[in-house]
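Data block below; observations after.
What you see is the complex with one protein chain gone and the rest in place.
Read from first to last, the chains carry the letters A and B; within each, the first residue is number 1.
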Amino acid sequence: MSEIEFLEWVRGPGFEIATVIFIAGVIIRLLEIVILGRKENLAEAKGSEMSSGLRTIVTRTIPDKGAFKRSTFTIVAGYIFHIGLFVTIFLFAPHILLFKDVIGLSWPALPTPIVDAFAVVTIITLLAILIHRMRDNVLRFLSTKEDYLVWMLTILPLITGYMAFHRIGMSAPTLLAIHILTVELLLVAFPFTKFMHAFTIVLARWYNGAISGYRGVES
Amino acid sequence: MTDRSSDKEKTLGDALRSQGVSRRSFLKFCAATASMMAISPAMIPKIAEALEKARKPSVIWLSFQECTGCTESLTRAHATTIENLIFDSISLDYHHTLQAAAGHAAEEAREVAMKENHGEYLLVVDGSIPMGDPGYSTIAGISNYDMLMEAAEGAAAIISVGTCATYGGLPMAKPNPTGAVSVGDLIKDKPIINVPGCPPIPVVITGVLTHFLTFGAIPELDHIGRPMVFYGQSIHDRCYRRPFYDKGLFAETFDDEGAQKGWCLYKLGCKGPTTYNACATTKWNNGTSFPIEAGHPCIGCSEPRFWDGGGFYKALSMPTQDIGKTAVYTAAGAVAAGVAIGGLNKLTKSGAAAAHDKTTIDDLEKE
Partner (left out) sequence: MSESVQFNIQVGNDLTWNVAPLLHEVKHALKKLIDDGKTSIIDLRSIPLAPGEEDTILQTLGQGEVHARLDALGPSEIIETQYSGVWLITHYNADDEIISRFIEVTNMPDILNSQKEDVAEAYGRLAATLENPELQNN
C-alpha cells in the first residue's frame, strides 16, 4: 500500500470506524449508568439536589487542601497536561478545520508556534507522570495494565503530531497518517477504558453534590 | 535526428565545438545546468570538465498510456537553446511523438539502436502500462508490456517520467479500468529513477538526464525512487506562504480578502505538507511561478495515487467521508441499544436483589 493510500484509508474508512465505535460506546455506557439509577432515598430532603449538584461540578475543579498536600505532583501535573491537551487538540488551526467538517462549528485558533510549545510541555509532563507512577510505591502497586495502555494512547498522538508537524524521521504523508491512526486508536479505546472519565466526571461530581445537597450539607 | 554514425565516437565537448558552440557558450550552459540541478556554483568547473568528456548516450523514449503532457513539458523548450543542447548531448534514437520517421522505419530504428547499444542505452518511459488487456495500448501492434520488457532488458538504467510511469497516475485512479501499473511494478532488476509530477517540471527532467551525463551515475534517490536533489523537500517546507500558515492566516475561499493578500491555502485543500517536489523553489516556466503562487492549492501531483487522495479541495486534516450522517445514525442506534441494555441491567439487578445474591469483588470492579 503506498503512503498516500494509507493516508487516505485513515482519513476515510478508518476515521468512520473509529467515530462509530466512539459515539456508540460513549452513549451506551452513559445510558447504562443513568438507567441503572440510584437507590431511592426515603429520608426527607433537607435541601436542593440539583442546585448543589450543578454547583459541585464547578467547585470540585479546585482541589481541597488536604488532597493537594498529599498528592501535589499528581494534581499539578494533571492540570498541566490536561490544559496542554485542550490547547493542542482544540486550538490548533488544522484541528479546528476537522471539527468544522464534523460538527459544523469552528472557533479562532492560537498561533501555531504557541501550540507547538504547549505540545512540548505536555509531552514532558506526561513522561514525568509515568516516571512518578512507576517510582511511587503506592501508585505502582495500584497500577494495572490498563493504566499504562491509556497513558500510551494519550502520549502517542502528541508525539506523532509533533513529528508530523516538524517532519521528523519519515516522509510527510506517512507521519500524518500515523498521527491520525493513533488518534483513531484512542477513539476506539475510549468507551472501554478510564478515558470515559471525560464524561463520567460530570456525573460523579453532580452525584457528590446531590447527595450532600439532599442532606442539606455543604459539598 | 542527428547523424549517429559520425558523432558516436565524439565526446560532448567535441560535438558542441563542431556545431560552432564556443567555450564561453559551453560555460553558460554549464552554469545554467548547475543552477537547474541545484548544485553549488563552485562545482561549475567540475561540471564543465565532466560534460566535456562525456560521450553521447543513446536514449530510447517509450510512451505508453499517457497524455503526452510530459513530452510537452519537456519540449516547452522548443526555442530554449539550453534544453536543445541537452537533447543534442544525447542521441534520442526513438521518440514516437518527436521523431520524423514513422511506421516500419521508426520501429526498425528502435531495434537497431537497442541492439547496437545493448547494455548501455538509457530507457525513458512515460505513461502507465495496462495489464488488463494488452490491446488497451499498443504501438505498431506491440503491446506496451512486451515493448517495455524487451527494451528494459538491454538498458543501463530506466528513467520513469511523470506520475503515470512512476506510480500509475491517472489511468490507475479508481476504478482502474485498464489495470494500469507503473514501470516500477514490472521491472525489478534494473536501476529506476522516478521523476514524478503531472507533468514534472521541465528542468527536473533535463536535470536528471544531465546528472546522468555529468556523473555517469544515478543521483541519490529517496524511499520511493525520486532524486533527492529535486524531491527532497516538501512544498510546505519551501513555500513562501509558510509564515501565514504559522501565524494561522488562511484564505477561506478563492476570492476573499485572505486569498487576495496571498495567505496560506491549507483550508482550500492544499496538499503541500504531504507533497515532495521542487515547485516552490525551482518553479515553472523558467522560474515564473507555481500553483500556490498563482493562488491555487497544491494538488500533490508528484505523490503516488494523488488522484484518489481525498479530493483536491478538502484540507488534509478533514476526513474524506461525510461523517455527519454516519454520526447521527450511530447516535440514534446507540440510544436505542443503550436503553435496551440499561433496561436489561436493571432487570438483572432487581433479580439479583430479590434472590439475595452475594455481591462479589468482580461485580464491583466491572467497568
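Assume contacts are C-beta pairs under 8 Å (C-beta built on N, C-alpha and C of every residue); 3 or more make two chains touch, one makes a residue touch a chain.
As the structure is a prediction and not an experimental result, all values here were calculated from the model.
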> Omitted chain: which shown chains does it touch?
Replying inline: B
> Looking at B:Pro219, B:Gly262, B:Gly311 or B:Gly333, which residue reaches the missing chain?
Replying inline: B:Gly262
>> Using the touch definition from the top, which of B:Thr11, B:Gln99, B:Thr281 or B:Asn345 touches the missing chain?
In response: B:Thr281
>> Among B:Ala31, B:Met131 or B:Leu221, which one touches the chain that has been omitted from the display?
In response: B:Ala31
> Thinking of the whole complex, not just what is shown, which of B:Gly132, B:Gly216 or B:Pro243 touches the missing chain?
Replying inline: B:Pro243
>> Touching residues of chain B against the unshown chain: what are they?
In response: 17, 21-25, 27-29, 31-32, 34-36, 38, 40-42, 44, 79-82, 85, 238-240, 243, 260-262, 280-282, 285-287, 293
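Note that in this section only the chains that are shown with their structure count from here on.
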>> Distance between chain A and chain B based on Cα centroids, please, to the nearest Å.
In response: 41
>> For the complex, give me every residue of chain A touching chain B.
In response: 2-5, 7-8, 11-13, 15-16, 19-20, 23-32, 34-37, 93-95, 97-98, 101-102, 104, 109-113, 167, 171-173, 176, 192-193
> In the complex formed with chain A, which residues of chain B make contact?
Replying inline: 167, 222-224, 234, 236-237, 245-248, 250, 266-267, 273-276, 300, 303-306, 308-310, 315-321, 323-324, 326-327, 330-331, 333-335, 337-339, 341-343, 345-346, 349, 367
